[in-house]
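Moving on, here comes chain A:
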Amino acid sequence: MIEVSTAASTGPGRRLRRPAAWLGGALAALLALGTALAQPYQEAPMLAELVAAGELPPVEERLPEEPLVIEPFEGIGTYGGVIRRGFTGPGDHNNYTRWAYDSLLRFSVDGSEIVPHIIRAWEPSEDFHTWTLHLRPGMKWSDGHPFTADALLFYYEAVLQNEELTPSVPVWIANHDGTLAAMRAIDDYTVEVEFDFPYTLFPMELTFRDGGDRTLAAHLPGHYLAQFHPDYGDPEEIARMVSEAGLNDWTQLFMQKGIITDNPERPSTAAWVPYRSSVSDQVFTLRRNPYYFAVDPAGNQLPYVDEIQFRFFADVEALNFAAVAGELDMQDRHIQLTNYPVLVENAERSGYRVITWPTFGGNDAALWVNQQYTIDPELGELLANRDFRIALSIGIDREEIREAAFLGLGEIRQPVAAPWHPYYPGDEYAFQHTEFDPERANEILDGLGLQRGPNGMRTLPSGAPLRLEISVVPAFGPWPDVAQLIASDFADLGLTTDVQVRERTAHFTMRDANELIMEIWNEDTSGFPFTGNPKIDPRSDPATIFAVESRTWYATDGERGREPTPEIARIVEIIEEAKTVGTDRQIELAQELNRLVADQLYGIGTVGLTPMIQGVVVVNANLANVPDLVANDWPLRTPGDARPETFFYR
Partner candidate 1 sequence: MTLPTRTAASPAPAPRSPAVSERERGGEPVLSVRDLKTHFRLDEGVVRAVDGVSFDLYPGEVVGIVGESGCGKSITMKSILRLVQPPGRIVGGEIRYRRPEPVGEARRRYKPFEADLARLPPQGRRMRQVRGGDIALIPQEPMASFSPLHTIGEQIVEAIRLHEPMPKARAREVAIAKLREVGMPSPEQRFSAYSWQLSGGLRQRAIIAMALACNPSVLIADEPTTAIDVTTQAQVLELLKRLQADHGSSILFITHDLGVIAQVADHVVVMYLGKVMEQGPVSDIFHRPRHPYTRALLKSMPSLHSEPRVALPTVAGSIPHPLHRPRGCAFHPRCPDFMPGRCDVRVPALSAAGGRSPVACFLHHDEVEGGGHDA
Partner candidate 2 sequence: MHWYILKRLAIVPLMLFLFSVIAFALIQAPPGDFLTSYIAELAQGGSSLDQAQIDALRRQYGLDRPIYEQYFLWVGSLLKGDLGISLEWRRSNAELIGERLLLTLALTTGSLIFTWLVAIPIGIVSATRQYSAVDYLFTVLNYVGLATPNFMLALVLMWVAFDRFGVSVTGLFSPEYAQAPWSWARFADLMSHIWLPMIVLGVAGTAQIARVVRANLLDELGKPYAEMARAKGLPEWKLVLKYPTRVAIAPVVSTLGWYFPQLLSGGLVVSVVMSLPTVGPLLLRALVGQDMYLAGTIILIFCVLTVIGTLVSDILLAVLDPRIRMDAA
């Protein structure tokens, strides 16, 4: 933690290299695990009033016996104030998810390890088949109702075991044979989950089950939601509510009621809870949760800030404008890297500061090459040729891209884990094939029999015209630019390359139809290669384009699709094994995987570790405890992993 802060203060464009951060994270975790504190607890004035008025039990009763202690980044804060943020409507649901980070377990600030949150402690059985999860006695939902094992079991029974809500068992809680794992309550505060195979990654999966992507969280307020579920509630009543809301069936109703951002009534365990507004409103307001179970080392109940206001913006540029105008107090999401200069130049007069959180390893604009392109077999063969990919890789002027698209920020690298991450394969791999060398690239291409035609452009060995296409979605600012820069580099190599900027839906449809030749996408999962939807896992859906056919192959157990090459098959083996082994072995496997990535160049890396994705952070000048540096990634729920509970106004 300390290292994090110090290492942070070296300006933008720096390279992070801090193996110590690894320990730092552990240290923080230890602190966080600290048991109940001696001194009495303090609470926010607005709550104190309610207590005085008898509308709220005293803070001691609201907090669990063992509150979570969160170490602030700078120091103990003071209560009060509103944080104004911008969001872009329901599609931007995760703007809330990331802020609340209301999960059973959390990642440490540097993203290096899992730390307790709602779950106080957890341990696996010897064989990693069974996991025992310990909840916090005395912890409460935001409506004051006790938070017990029921929270998890309700989700297990009402949602996971219900075919209508869950047609097929989600992978993260499935046994090896695809059936649903077993879950039982030992007592009110202890839950046991049992798998039919050693599942070492289960805790990490739990950190992702916070209702992100507008889904149901893994801990649900059964005492409230039961009334909307036919297995518990009154069917007529439910039917009435369904038709009243003009919905199709009860599942829709249940989802609507169960997803916090759509239903302010739903009790929650987050630091702030929706206040009379939802993610589909013009302003989505959150108020402090009087029952939030965390305190600072001084025993002040968190959060410090009373209220969060998400203001709706129809257009990202308008949101950036509001940021420049100082109308947003803490904004990382939707801030455009291109606007960085404007932001910095107006920081003074609009009273904010700008900090940058580089992405968590991987690559911010990788060129993914389809390994199973079938529309033109000869071209497909070429794309599958590793030497060809190497030629492409060294044919790209990455410095140019870094300057033009990333304002000179970030690091030229292949899409491998971050240097400070235990999965880091070492510089020799991280920078492999990244030095700009057109001569050699040309030699290789010549060697592959790609003759130059009269117009100086190369043809396929058969003499058929060679036409590459880069499909790119204007998802993150500079991608179309990167595509064009790469295309012109390739043109210099004699490779005709079209750039197609596509609407994301079109791009995805084509991707699934395996119609794409190359695409620009990022690799933001190099830190989490074994869980969720790793970009490098051919089975992921949606994933990148490099092995779509094999996805089908795996999905249909080899009935349809194409059998993966040994290298691709190896990726899957690695991931599968990693799920079942201990940390040390996982690191070995991950490093092997990263080496494979750098060798095979399925995704040709350009620049990484830039603040491109939600990494340019505009912070009110008076807002304290905002770390200068946090691990920035979706699985880490940035800025949630910066612990917004501890932010406060000086």
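As a convention for this text, a contact is a pair of C-beta atoms (placed from the backbone, for glycine too) under 8 Å apart; a residue touches a chain by one contact, two chains touch by 3 or more; residues count from 1.
Here is how the candidates were picked: all candidates are chains of the complex that A comes from, given by their letters.
This is a predicted model, so every value here is computed, not measured.
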Q. Which one of these touches chain A in the complex: 1 or 2?
A. 2
Q) Which part of chain A faces candidate 2 closely enough to touch in the complex? A) 84, 89-92, 94, 164-172, 212-213, 215, 245-249, 251-252, 255-256, 262, 277-278, 280-283, 285, 309, 311-315, 317-319, 321-322, 324-325, 327, 473, 475-476, 503-509, 522, 524, 532-533, 540-542, 613, 633-634
